[in-house]
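Sharing a structure with you now.
Only a single protein chain was left out; the remaining protein chains are all shown in position.
Chain nomenclature is as follows: A and B, assigned in order of appearance, with residue numbering initiated at 1 for each chain independently.
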Amino acid sequence: MKASRTRTAGTAAIAALALALTGCSSTEGDSGTGSQELTFWGWSPGYADAVKAFNKSHPDIKVTYQEVQPGAKGGYQKMLNAVQAGNAPCLAQVGYETLSSFAAQGALQDVREHAEGEASDFQPAAWQSVQLGDAVYGAPVDTGPMALFYNKKVYDSLGLKPPATWDEYQEQAERIHASDPDRYISSPYLNYDYAGLSWQTGASWFGVKGDSWKVDLASEANQKVAAYWQGLVDGGLISGAPMYDQAWYAGLGSGNIATVVGAVWQAGVIKGGVKDGAGDWAVAPMPQWKAGEKAVGNAGGSATAVLKGCKPTEAAWTFAHWLSTDRTTYGDLVTKASLYPAAVGLLDLPQLQVKDPYFGGQPIYDVFADAAAEVTPGWTWGPIMTKTTTDLDDALGKAWAGKGSLKDALVTTRSKTVAELKNQGLKVAE
Amino acid sequence: MSATDIPDASRPRGAKPGTTVVSRGLTLSLLLVSTVYFLFPLWWLLVSVTKPFGRQFSGNGLWFDGFDLFGNIGRLTAQNDGIFWRWMLNSVLYCGIGALVGTLLSAMAGYLLAKYRFRGRNALFGVILAAVLVPKILFTLPLYLMFSGIGLIDNPLAVLLPSIVSPFGVYLARIFAAQSVPDEVIEAGRLDGASEFRIFRTVALPMMLPALVTIFLFQFVDIWNNYLLPAMVLSDDRLQPVTVGLVGWNASHGVAVPAPLVVIGSLISVIPLIIAFVSLQRFWRAGMTAGAVK
Partner (left out) sequence: MRPTGTAEQTAAAPKPAVPPGKRRGRETALGRRTLLLFGGPFAVLFAAMYVAPLLYATVSSLFVVKRSGLGLAPPTREFEPLHNFAQAFGDHDFLAGLARVGLFAVVQVPLMLGLALGLALLLDSRSARAKGFFRLGAFLPYAIPGVSAALVWSFMYSSESSPINHLLEPLGVHIPFFANGAVLWSVANIVTWSWTGYNMIIIYSALQTIPAEVLEAAKMDGASALRTAWSVKIPAVRGSLVLTTVFSIIGSAQLFNEPAVLQPISSGAISSTFTPIMSAQAAVAAGNYPYAAAQSVVLALAVGVLSFVFFKLTSRGENA
């Protein structure tokens, strides 16, 4: 009796231990040990077809595409887990805003030796996003130059023209709301959609000073943007519909949300999600802080990053570079998802010249082409962006709903970010 | 639905002596109000699925507004070469196999705890129960590392193995075994010279069957609910369960997959569960009352 008890306990313990040990000692990376096989994790519409085309034209390299949940929804966590377990894929889609955090987690692989010579294929701003310090961590795929999407039907019915300045935008907000109490000029912005608004002013959220991080979230320029939108919130001029929610799509369709200040890929989102808005929407340049200026923000955009543990790095770079620069493939990505190329050589793609009937026959990419050239330089992302944007979204979400202020949201997020940086032992310049 | 009343324990019921019209009316109306509450969202769900494509959110959603159920199912089937049904099949397989094996393991462990005495039994039972206290969300990373170590990433086993362990199932099985399998029957089996396992298989298991259906259903729902771990350990989308697949669709913000399709998909994915519960109801009800029969 006693024996059996001891044995049960023993068996269980041994089993647990064995599994725990295999769990810990695991991890020799096996992806890509074969001649030239590699795996690519991503979620952008159109990537699956792109990989098929690549495999056809490159018999010596075989890429397997696996769709993962979009970054913030679990994709990034999965990538980090895989890196920790040593079986990460060679390549992964990583947003620029997360790239530096990935680097700080040691999750990326430097491919400078293959990439360096091809830097000039990309727009300098995009290239800076994948280059951290001396290392190059992948190829930039697309950028997110911003503009103003506006419901032309609503604007025409009220005799409005797209605003040249933010002051004008505010006046229009009042007129639009006055015309119908259910109608608002915009819905709230969070995360990197919000970052784009700050970006335009030449502000940045982070900076590097020597070997310390500067956390500029609450800087004067950032507060100016916050104060402006706070004015709209206080005036009751912002819709309660959260971006990308059904209520938002419905509002865009009905004209109850009259504009979206958004990046180029937002065109794909609006086209895909707001079928009944066809013909109603148009694109104008981003409103300016001072009449006559031409500053533009950037929102989103991602790279094909090379993850830690990748062995066939040359093949990985070949694919990453190809995905960003192949004319046929990228043309499809433009059509499917309104991606805007980071590669210099693709700016004249025929798909970027089309007159889209959804946007009333307007050649919308002309607006973004002008915008792309004016994106304000100098933006830096921080090393713990997941934490920073989570905290920011918590506070911003409340502020947009009229609880607390946008400015306080920036201040709170700044202090939380600084505390976490220090907690992890990083240096912070005050 | 009401015709299948399980013989209700021992006391005579159903007869209405001693009830007044008032008490009957009051009882009925209270029950009706609560049932409206419970069924209201399900009604909305049903109506939404039948509405023409894209109108899922227009109107108040309480009454039919055009009928295009089959068109909706057709669109769902057409998206990405019908992968939705593949996901459904995966979910049914993961849940079916996981719950079946899990129920069997729970039954054996519960029977052991109920019918045999050995030292450390109560301590063991305590440990199993305490496991319910630990948030499952913590397990994802260690399990991921473990499965990576033994090469089970992108293998259905990585979803199945964790899901067949159910402390709550053992707990229920122990109660049910204690109540529905009399010691005398086991004793009689032993006198006939049957092995312990044979007694379990031929005598105890059938007696516990209604209870086991209950455990099976609980676990089925549990596994169907599982999201984080499958999303982590499965990368091949042809292996994914429907929950993971739909979240992926939802994430394209309507660019790759139209938003109403995501909603229709998630609504349709609930239907098999409802069918399972309705069709198995005489079992789970019997299972719930197991032990009541003297």
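Following the convention adopted for this analysis, contacts are C-beta pairs under 8 Å (C-beta built on N, C-alpha and C of every residue); 3 or more make two chains touch, one makes a residue touch a chain.
Model, not experiment: these values are computed from the prediction.
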| item | value |
| --- | --- |
| Option from B:Met88, B:Leu112, B:Ile153 or B:Val233 whose C-beta touches the chain left out | B:Leu112 |
| Which of B:Ile73, B:Leu100 or B:Ala178 contacts the chain that the document leaves out | B:Ala178 |
| Chain not shown: contacting residue from B:Ile73, B:Val92 or B:Leu141 | B:Leu141 |
| Among A:Lys294, A:Lys355 or A:Lys427, residue touching the chain not depicted | A:Lys427 |
| Touch residues of subunit B, complete complex, unshown partner | 1-5, 8-13, 15-19, 23-24, 26-28, 30-31, 34-35, 37-39, 41-42, 44-45, 48, 57-62, 105-106, 108-109, 111-112, 114-118, 122-123, 125-126, 128-143, 145-146, 161-162, 164-165, 167, 170, 174-175, 178-184, 190, 196-197, 200, 221, 224-225, 227, 243, 263, 266-267, 269-270, 273-274, 276-278, 281, 285, 288-289, 291-292, 294 |
| Missing-partner contacts on subunit A, residue numbers | 1, 3-4, 7-8, 11-13, 15-17, 19-20, 23, 72, 76-77, 80, 101, 103-106, 132-133, 188, 208, 211-213, 240-242, 244-247, 250-251, 383-384, 386-387, 390-391, 393-401, 403, 421, 423-427 |
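By our rule, only the chains that are shown with their structure count from here on.
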| item | value |
| --- | --- |
| Whole-Å gap separating subunit A and subunit B, where each centre is the average of the chain's CA atoms | 38 |
| Complex contact set, residues of subunit B against subunit A | 54, 57-58, 118-120, 124, 140-142, 144-146, 148-150, 153, 228, 231-232, 235-237, 244, 247-248, 251-256, 258-259, 263 |
| Residues of subunit A touching subunit B in the complex | 1-2, 4-5, 8-9, 19-20, 22-27, 39, 41, 43, 45-46, 66-70, 73-74, 77-78, 81-82, 84-87, 244, 246-247, 249-250, 268-269, 271-273, 275-276, 336-337 |
